[in-house]
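A short worksheet on the structure shown next.
Removed from the display is one protein chain of the complex; every other protein chain stays in position.
Chains: A and B, in written order; residue numbering restarts at 1 for each.
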Amino acid sequence: MSHFELHPDRFFDSDSLIRGYAREIFSSVKSLPIISPHGHVDPKIFVDNKPFENPTQLFITPDHYLFRMLYSQGISMEALGIPSVNGTEVEKDPRKIWKLFAENYFLFQGTPSGIWLDHEFSIIFGIREKLNGSNADKIYDELNEKLISPEFLPRRLFEKFDIEVLSTTDGSTDSLEYHKSINESGWSGRVIPCFRPDAVTDLSNPNWKSNVELLGKVCGYEISSFQIFIQSLEERRSFFKTIGCTSTDHGVFSPFTHELSASEAEKIFQRGLKGKSTLEDENLFTAHMLMEMARMSIEDGLVMQIHPGSYRNHNPVIFANYGADKGADIPMHEEFTFNLKELLNKYGNNPKLTVIVFTLDESTYSRELAPLSGHYPSMKLGPAWWFHDSIEGMTRYRQMVTETAGFYNTVGFNDDTRAFVSIPARHDLARRIDSNFLAGLVARHIISLDEAFSVAKDLTYNLVKKTYKL
Amino acid sequence: MSHFELHPDRFFDSDSLIRGYAREIFSSVKSLPIISPHGHVDPKIFVDNKPFENPTQLFITPDHYLFRMLYSQGISMEALGIPSVNGTEVEKDPRKIWKLFAENYFLFQGTPSGIWLDHEFSIIFGIREKLNGSNADKIYDELNEKLISPEFLPRRLFEKFDIEVLSTTDGSTDSLEYHKSINESGWSGRVIPCFRPDAVTDLSNPNWKSNVELLGKVCGYEISSFQIFIQSLEERRSFFKTIGCTSTDHGVFSPFTHELSASEAEKIFQRGLKGKSTLEDENLFTAHMLMEMARMSIEDGLVMQIHPGSYRNHNPVIFANYGADKGADIPMHEEFTFNLKELLNKYGNNPKLTVIVFTLDESTYSRELAPLSGHYPSMKLGPAWWFHDSIEGMTRYRQMVTETAGFYNTVGFNDDTRAFVSIPARHDLARRIDSNFLAGLVARHIISLDEAFSVAKDLTYNLVKKTYKL
Partner (left out) sequence: MSHFELHPDRFFDSDSLIRGYAREIFSSVKSLPIISPHGHVDPKIFVDNKPFENPTQLFITPDHYLFRMLYSQGISMEALGIPSVNGTEVEKDPRKIWKLFAENYFLFQGTPSGIWLDHEFSIIFGIREKLNGSNADKIYDELNEKLISPEFLPRRLFEKFDIEVLSTTDGSTDSLEYHKSINESGWSGRVIPCFRPDAVTDLSNPNWKSNVELLGKVCGYEISSFQIFIQSLEERRSFFKTIGCTSTDHGVFSPFTHELSASEAEKIFQRGLKGKSTLEDENLFTAHMLMEMARMSIEDGLVMQIHPGSYRNHNPVIFANYGADKGADIPMHEEFTFNLKELLNKYGNNPKLTVIVFTLDESTYSRELAPLSGHYPSMKLGPAWWFHDSIEGMTRYRQMVTETAGFYNTVGFNDDTRAFVSIPARHDLARRIDSNFLAGLVARHIISLDEAFSVAKDLTYNLVKKTYKL
């Protein structure tokens, strides 16, 4: 049983000059409120405000980062209690799952998941030992006890985390009832939706037609033409705005953008309704919808986000048995210079548009994304995303982006998490890495310490607030 | 108003061991003469030898690195006084433009542009404050006063910068009158041309036909066949050599090389003259012209440079209103293993050829370019280029190239600048980064300090002189 206290200088370079500056810079930003402009927390937890069920349900079951790694080492999804689609029996005992997780906790050494969990256990829950097979039961009990105390209810944690605003991610047909409830509850927490219409803009989705029908139902009319489809999306964006929404999000396979004529769009839309889409239709439809979304953003002011390049559900065995978001999404090589050209050429010089672009292909940082966002006024570069939201990943991001795009064409941090209690851990890590990066610039006399303080505050707080209009 | 003195150890690692070695190594090379084998300075300034007009004209107007960044942050080209193609009114007051620039100077924190400018202001012009909105006017006046003094005339600066030789970049039809004037003037400055025939080798250029006609006019005969076209280029190369030229340059979209038969080449050439080129014609013509240029280089000894992979004029709004070279050139993914194969297979084993290859796609450094230049005797790898001519960019270059290609298949530094007064700043930065890289090797006992001194001198002076035949 090893003693377990997070070091105050953790993740800073060990060079004493850099470490000293990093400490100072981090001190100046560590207590700023958290702005979380993009993520996947379920808003219902703040409506119910009930205790989290148990440590396994809280930490493991919703976190595909964790069972992805465990699965890669030969541990079955059944043994981890991941609910099966077809009703196959899976492990039901949360304590047994916890034990299995604890025994394999060493797999997360050197990974961001390990870092976030250590932070959550130690700082949020006050656990004083590093989790392992021997102390698994004891820590399970400690966590369980805390979870039922009022201090660990969702709203209380939201306040303790000092979250100024939290954005969820919501389908175009979502009623936003939980957001409304929160708004009307009198509770001061600001939880806002983000408009993500992928289910109806992705023609390759096998449920596309029924998704469009549902959209029609929500709007109160039949969506029989592309024109009506566009109208329905404009209405839904408008509705989202009334609930506090300031942004949209587009999780596309490719960032290809291309404008169709009205009649081409209509033809493709009609083929889609008849279930006769071709692969080309699918590509063109998404490409055109990105153009439409940019146009709408200019009109209604919603900030547009593009998250491309993940091959979702790469493993059909896992998808068939456990569904989506189970750790089997794999990045692909990506291209932006050609793909974004049409969108940027038509809308990228318009000061009314903000389009934030993300990537999973780090080779595009210095080659395409920094040059593009360092030229087009509408384009900003989103932070290191998903697999790259890590010490080395965020460091590479700053190293490959800053010299071409500067700091001010980036937009601060996104935690992008499904795991609510990981939010402070993720922001702590991001603030430390940015502080350490700035410290390295100060130590090498590239910027002054005063400049570093100012940039650090912008990266932590001002840029995200301004860019996302929060 | 912050005090502003460039630190003598700037850009070196803060680790004391590395910093100590870096200081020693840099000391040994910092005073070597500057050899600038590739760049875009206007030779006319050395003929006229008149004072630079004002700080805005000197620093901002010609530097697309600067207004690219300002434009990306929503500052209009008009406000920056960038002359418009169609005669739209633009800001005419240089002091007002300077003020706007100064107010936004913080955008260049952590960028090479910021580093170069700080060097120019502090070391060349003796400005004692960091530029900002409040001191903009005062610094403008200081700079203005200096610009009219004899110490800041172009020829005097050339001498103070200790430039041993400066290469410009010149079209195939250029009369080279300024170079001739300089040669004949009795002034000792060595300013030589570089033969860059893109205007006539790029069939996709809308002015290609008139460019070829102009080439004919310059040569004194009609260029009615591909064979005569080739002859005219050979003649022009020969003429360039008489004025001191030692190299050619080829700014191609793709580094694809392919040899056509005489009849294929002729057919494509004739279709070009009739304005009936296809996209395939365009690709094949450039591919074949690279082969022809390599052949000519073997015959006349001119060193061949290839600068591929920039999507020029990506933003048509900017191109239509302000023309080329306005910060809207965006890199693309690049491929060399297949594309250069034909050229290297035919000519790459020939000791008479030197072909220097550059890239904007850093993923090709370790994957393709270091292995290719670490095998073919004719191929050398150009330094980190354009967006990558920066602290992190040059460091990554050495880290990704050295272990496979060694130091001796690289060719020293190119400043590649349009901004004459940035030359010493750029060479200072490059020498510091190379010194620091070598210091890191010494500190880790990979090479000895004596070896580092020797390599540093080669990287700074000997390699560029030898490779470019200067």
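Annotations for the structure displayed:
FYI, a contact is a pair of C-beta atoms (placed from the backbone, for glycine too) under 8 Å apart; a residue touches a chain by one contact, two chains touch by 3 or more.
Quick caveat: nothing in here was measured; it's all calculated off a predicted structure.
Only one of A:29, A:139, A:289 or A:328 touches the absent chain when the whole complex is considered: A:328. From the options B:146, B:375 or B:457, the residue with contact to the chain not on display is B:375. Residue A:15 is the one among A:15, A:142, A:170 or A:249 that touches the chain missing from this view. Contact with the chain not shown here comes from a single listed residue; of B:402, B:417, B:435 or B:460, that residue is B:402.
If you put the missing chain back, the residues of subunit B touching it would be 15, 17-18, 335, 337-338, 341, 344-345, 348-349, 351, 363, 366-368, 370-377, 379, 399-400, 402-409, 440-441, 443-448, 450-451, 454-455. Summarising the interface, subunit A meets the missing chain with residues 2, 6-7, 9-15, 68-69, 71-74, 106-112, 115, 311, 314-318, 327-333, 360-363, 387-388, 390-393.
Basically, only the chains that are shown with their structure count from here on.
Centroids built from CA atoms put subunit B at 40 Å from subunit A.
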